[in-house]
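With one protein chain removed, the remaining protein chains of the complex are shown where they sit.
As written, the chain order gives the labels A and B, with residue 1 at the start of each chain.
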Amino acid sequence: MFLRNCWYVACWSHELKQSMPLGVTIIGEPVVLYRRGDGQVVGLEDRCVHRLAPLSLGRCEGDNLRCMYHGLLFAPDGRCVDIPGQEAVPAKACVKTYPVADRHGWVWVWMGDPAAADDGLIPQSRSVDDPAWHFDTGSLDYLANYQLINDNLTDFSHLSFVHANSFNAGLNWALSRPEITQLERGIGVERWVIGDPVPPYLNGDFDTVDQYIRYDYLAPGILLLATEVHRGGTGERTPLGSPRPEPLFATFSPQAVTPIDEHNTRYFFAWGPRAVDGDKATAALMMQVARQAFNEDKLIIEAQQQIINRDPSRSVVPVSCDKGVIMFQRTMARLLREENPASAAD
Amino acid sequence: MFLRNCWYVACWSHELKQSMPLGVTIIGEPVVLYRRGDGQVVGLEDRCVHRLAPLSLGRCEGDNLRCMYHGLLFAPDGRCVDIPGQEAVPAKACVKTYPVADRHGWVWVWMGDPAAADDGLIPQSRSVDDPAWHFDTGSLDYLANYQLINDNLTDFSHLSFVHANSFNAGLNWALSRPEITQLERGIGVERWVIGDPVPPYLNGDFDTVDQYIRYDYLAPGILLLATEVHRGGTGERTPLGSPRPEPLFATFSPQAVTPIDEHNTRYFFAWGPRAVDGDKATAALMMQVARQAFNEDKLIIEAQQQIINRDPSRSVVPVSCDKGVIMFQRTMARLLREENPASAAD
Partner (left out) sequence: MFLRNCWYVACWSHELKQSMPLGVTIIGEPVVLYRRGDGQVVGLEDRCVHRLAPLSLGRCEGDNLRCMYHGLLFAPDGRCVDIPGQEAVPAKACVKTYPVADRHGWVWVWMGDPAAADDGLIPQSRSVDDPAWHFDTGSLDYLANYQLINDNLTDFSHLSFVHANSFNAGLNWALSRPEITQLERGIGVERWVIGDPVPPYLNGDFDTVDQYIRYDYLAPGILLLATEVHRGGTGERTPLGSPRPEPLFATFSPQAVTPIDEHNTRYFFAWGPRAVDGDKATAALMMQVARQAFNEDKLIIEAQQQIINRDPSRSVVPVSCDKGVIMFQRTMARLLREENPASAAD
């Protein structure tokens, strides 16, 4: 069961080029995205009404999209407006349309009731085009259910074990706990990580650093992560909530987890420094580190999925680092219940 | 549900070499083909009675075929005639035999009731060995149900969209309709395509050509396609049914669609010119074009199958170019009902 009344990240905005339709599958539904003549994004069901061929193999013609199997032409409102060699177009020759938004560098698709589509539910992220920052972007497909990736991202204590090498993460990530706040559609996580090894993208004569971490994790799977690197000792002097000194280095990372279907998930990520802290090359170096780390996640999560597949009846033993995991799982369960009041969601 | 009382193309005749058994799967059943000492084709169930190993990994011994797991030897009538190290051969040690025919350059297998096998149901094709013609041959496997390929081949309006590049097909294929005739076991399709671009395999100083097309599409999936290329203007002057002038270039293409099983299909095709119009090299050039085109079909049809798999309950919206598609679908449905009178075939 998937949440439907929410915005899913379908692709990076720069991946959707003029005149090049793009087929994606979100929560099991084939969606084709393309840009009208003016660049505005259109989202249609990726399935021609005629013989169910994908429109994403089609051709953009002005504001419309032509199926390249037998030539039916569809307008942005989903109506078929031309059937080659035929005068009349039947009224039912219509594909479903999806509300879309092109914001913060991502194309978002609303998979639920179009009447309920609410732009206000798109998380307020920093755009990857923000000139005060430099971002590098990427994506990765998992052969795993999206919930395992949500679990991974709502508990950073795994950094000490999964990312000890790539992110040079110390044990403090696992040994102490963040403050976690319940949000309307997710959780807020805030903490100092004290005495961490110096991150690989930071030059300077330090033995250790303190990192201030703050992220929201929002339904259906949007991570908005701000990190500040401070001189060692800063964390102990600066309780959460009180003003922090100017950091040595500040980074931001927007990430998104989009279910392709029950068994496959696409993971989008960007990361980079403030323009005052680094440039495009810094962002590229950071992304090199992040790609290594995200492949470490992929390795353990896909293996975890295989173990679960061997016996899906196994239950888990919760531990204290699961606080955020469980809060977010409950948030998702509540949103699912709100969407499906009749069903006994668990 | 597959039609059984019909001839399926199993392979090209030249693919079945003396002393080399060949295993194929047709409508889900494993069949082994081999040649007796005199070259005659034998068709047996590809499954040894002893431990169900495939006989196609076996060895031809004169007219017989030996299983190379434990050595049981089978005669062309399916009876086991030798069990190494054992005197008596049990009467039930018998594999099923299939009626076969070696005709027009293809090996055909009758998958239904052997008593009903009727050579007269093998379509009257031109043989690929006909000395008045030059043919090149090929085959391609689809990860798709055979019906999608039948649909594709009973409606050539897709040429304007799928094969605009490979076959240099113009819009006329889609904009006007052929005459379609109901045949006993299929459909006959006839038309002029007026003002088409010059095909890539034709040299000569023409702006456009008119093509006269005539094909039968016969159960279970046999296409017999004759094409004549004429000077531009010929089509308008020459109604269907009246005598046509000598063409600039005439080609013939026999094709066959054989279900491997519900999800996989093998597609056989040959194409070539009259010997007066071209030679082996012309046929090879034409096949180069055709292979590109057939891979364009494979791309769209396999993608169509994937879209259908996402939601098999979706129905299609018929359009006017589907006339032949629907006539052939109904022909197949009628033949299936005739074979299975008790079942409520849809």
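One rule holds for everything that comes next: contacts are C-beta pairs under 8 Å (C-beta built on N, C-alpha and C of every residue); 3 or more make two chains touch, one makes a residue touch a chain.
Just so it is clear, the model here is predicted, and its values are computed rather than measured.
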Option from A:A115, A:A132, A:V316 or A:A342 whose C-beta touches the chain left out: A:V316
Touch with the omitted chain, as defined above, among B:L72, B:L159, B:I301 or B:L335: B:L72
Which of A:S176, A:N203 or A:N340 contacts the chain that the document leaves out: A:S176
Residue among B:V41, B:L65, B:I83 or B:M327 that touches the chain left out of view: B:I83
Missing-chain contacts mapped onto chain B: 25, 28-30, 46-47, 49-54, 57, 66-72, 83-86, 90, 92-93
Contact footprint on chain A, counting only the chain that is left out: 151, 155, 157-158, 160-162, 171, 174-177, 299-300, 303-304, 306-308, 310-311, 314, 316-321
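Just so we're on the same page, only the chains that are shown with their structure count from here on.
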Rounded Å distance, chain A centre to chain B centre (Cα mean): 47
